[in-house]
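Omission of a single protein chain aside, the complex is shown with its protein chains in their original locations.
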Amino acid sequence: MTRFPLQKIHVCLLSFQRVLIGISTFTISVLIFIQVFIRYFLDIPLYGVEEIAAYLAVWLYFIGSGYGIYKGNHISASVMDLLLPNQRSKDIFQAFVSVLTLILICWIFLLCFDYFQWSMKRVPKSPELRLPLFYVHFAMVFGLGMMTFYSVIETVRRFIYISKREDYVSLATSDDNKNSLNSSKSL
Amino acid sequence: MNIEILFDAIILVVLLFIGVPAPLCFAAAALFLFVVGDFNNANFLVSSGFTKLSSLILLAIPLYIFAGGLMTEGKIATRLIDLAESMMSRVKGGLGIVVIFSTAIFGAISGMSTAAVAAIGSIMIPKMVERGYDRGYATALVAASSVLALLIPPSSSMILYGWVTNTSITAMFLAPIIPALLLIGCFSVLNYFLTRKMTLIELPPTTLKEGALDVWFKTKRAAFGLAMPVIILGCIYGGITTPTEAAAIAVVYSIPVAVFIYRGLDFKSFASVAWKTGQIAAVLMILVFFSSMLARVWTMENVPQTVLEFMLGISDNKIILLLLINLFLLVIGMFLDDISGVLLASPMLLPVAISLGIDPVHFGAIIGVNLGMGLITPPTAPILYFAGLIGNTTLPKMVGYTMILIIFGYIPVLMLTTFIPSLSLFLPELIIGYQPLSK
Partner (left out) sequence: TEKMRLSAIEPPTSTVVQFANSFSERVQAASHDEIQIKVYPSSQLGDWVEVHEQVMEGTIDLAIQPLSNGFNDVLALQWFPYAALDFKSGQKAFSEGGVIYETINDALAYQDIKILGAFVSGMGGIVYTKAAPNPRDPNSDQGLKIRVWPGATTHQALLDRLGYQTAPIPWSDLYTAMQTGVVDGAIGATPELAMNNFSDIAKMWVQNNDHFEVSFIAVNKFRFENLSKEQQMILSKVASELSAERFAVAEQEHQKYLQQMRDKGIEVVELTKEELQTVADAVRKDVWPKIQGEIGADNMSKLKLSLGIK
């Protein structure tokens, strides 16, 4: 019953993140280019443009980091996959790892939140535009929040799959499968 | 050695080993020292990560990835391969050399090894197999050559090294070039020996004139791609822009080239390159975020100094210590990718290197070659595995060839880079008048 709107929100959220990530990447490039162009050809310094680009990049990185958890894209160096004998033992072990990961993310989330509160209280400003930095510091709270959100989903799903005695399928993979199913239907 | 530091290292290694994502392993190690150390609050951790992320210099990384992505999507790889192929058509085992050269040139456009594997590997591996090359060898060669992307500018790892250690990015782009050329030479020679036993289908020979005409034609087709590294390096070394600004110019250059000239890019694929770039950059930068936290606590708890004392306790012979540092980097490279490796090793080992009289730029080249090698050294060999995926083959089929390329290619070049400083310092001294430490 609740499944449909949840799924819809989930899909909207994802495409929203993708759009934001794409637009930021493009905008950052254009901003830096404009800055060089104006400095080199018109010989006028353009103050603050680089600052906007750098802070936009911070937002980009943190939005992308949440998405990276969803996609399972974060760099990891597991050797356990080579050592464990079968899929089930791997899945159980991975569930344990995802709990550890979740705890660490939550911890950092709290630290970032503390820092954000400090920033609200002290109001440090950016060097060039004198922009209150809490607008940028909030990106960390947002990013770690999204990371927590997708980590919780991953952890819960892992335990559900273990209790169902099925091989784990990540949310991203199952979304992809649904998409290809839908598109093949529409064909 | 301090017991807390030892324990911290164990936490880091164990978490990495069991597969906790690398950025969070760094976070855990930082948090451990924070908890046992004498600190009143954790704001300094968050603040050190934030300051690094908001740096204008590091902005170069997403921009170079973006530019490389646009050119790749604009099918630049095909043109580079065609060009290399027409140049090598008369050489025996030429297709192997085509792989080496086209990945090297591709590396001058892209800052990431993975992009080189995907772009060159997906075209070249099937082509080589068709002509009688062993599939495992073809894949191993693509993987080993792709690492060149990290040594040939622009390079994300070199930008990061320069930033972490406060070394000029402009110098860091130049330092690993000669080692990269040596690697290209080694691989080409190894290619000759390794392909001797394979029954290769060679193309009928052409006359010199036909060949030259063909090369000229293919060069023209690839010209807009080949112009890109010239533009980037020209902007940086011609005193027009900083490396970050050169990257933005590269992006703006590659859009019309990919869309109108190479016609490989429509709005949809453009948007997809943009958001995938952002995603890759985010994954790298989150690593930077947490590793700067770790580096900061390490400094506060005097970890680099402890490591230095520990190493000097083993020996005070410069050669032995340099070998030890390389061994240490090798182990890091076995388990980590280049970016994590740079972020982890440089703040810890650079003080040691400097105390041995090694110039930071020289040390960056050592780290680059060593950790580059780590990308194809099992057990954790992201580039090799990725190439296996692209080349549709398995680790056992590639590993033998890979080890030959490592032992007779990478290791000798690594030793030369380590013990002959001028290999890495010559270009920075020549082109930007860099003044090394020892002089």
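A few remarks follow.
In order of appearance the chains are A and B, and numbering begins at 1 in each one.
The rule is short, and it goes like this: a contact is a pair of C-beta atoms (placed from the backbone, for glycine too) under 8 Å apart; a residue touches a chain by one contact, two chains touch by 3 or more.
Since the structure is predicted, the reported quantities are computational estimates derived from the model, not experimental observations.
In the complete assembly, the contact with the undisplayed chain comes from B:Thr241, out of B:Thr241, B:Ser291 or B:Asn326.
When the whole complex is considered, the residue among A:Val11, A:Leu83 or A:Val123 that touches the unshown chain is A:Val123.
Although one chain is not drawn, the whole complex shows that of B:Ser168, B:Thr306 or B:Ser355 it is B:Ser168 that touches it. Among B:Gly313, B:Pro396 or B:Gly433, the one in contact with the hidden chain is B:Gly433.
Although one chain is not drawn, its touching partners on chain A can still be listed: residues 39, 43-45, 47, 50-51, 118, 122-128, 130, 133. The set of chain B residues touching the chain not shown comprises 38-41, 43-44, 47-48, 51, 56-57, 166, 168-171, 236-242, 296, 299-300, 432-433, 435.
Basically, only the chains that are shown with their structure count from here on.
Interface residues of chain A, counted against chain B in their complex, comprise 18-19, 21-26, 28-33, 35-36, 40, 50, 53-55, 57-58, 60-65, 67-68, 71, 73-82, 93-94, 97, 100-101, 104-105, 107-108, 111-112, 114-115, 118, 136-137, 140, 143.
Interface residues of chain B facing chain A in the complex, by the touch rule stated above, are 15-24, 27-28, 31, 41-43, 45-47, 50, 53-56, 59, 62-63, 66, 240-241, 244-245, 247-249, 251-252, 271-272, 274-275, 277-279, 281-283, 285-287, 289-290, 335-337, 339-340, 379-380.
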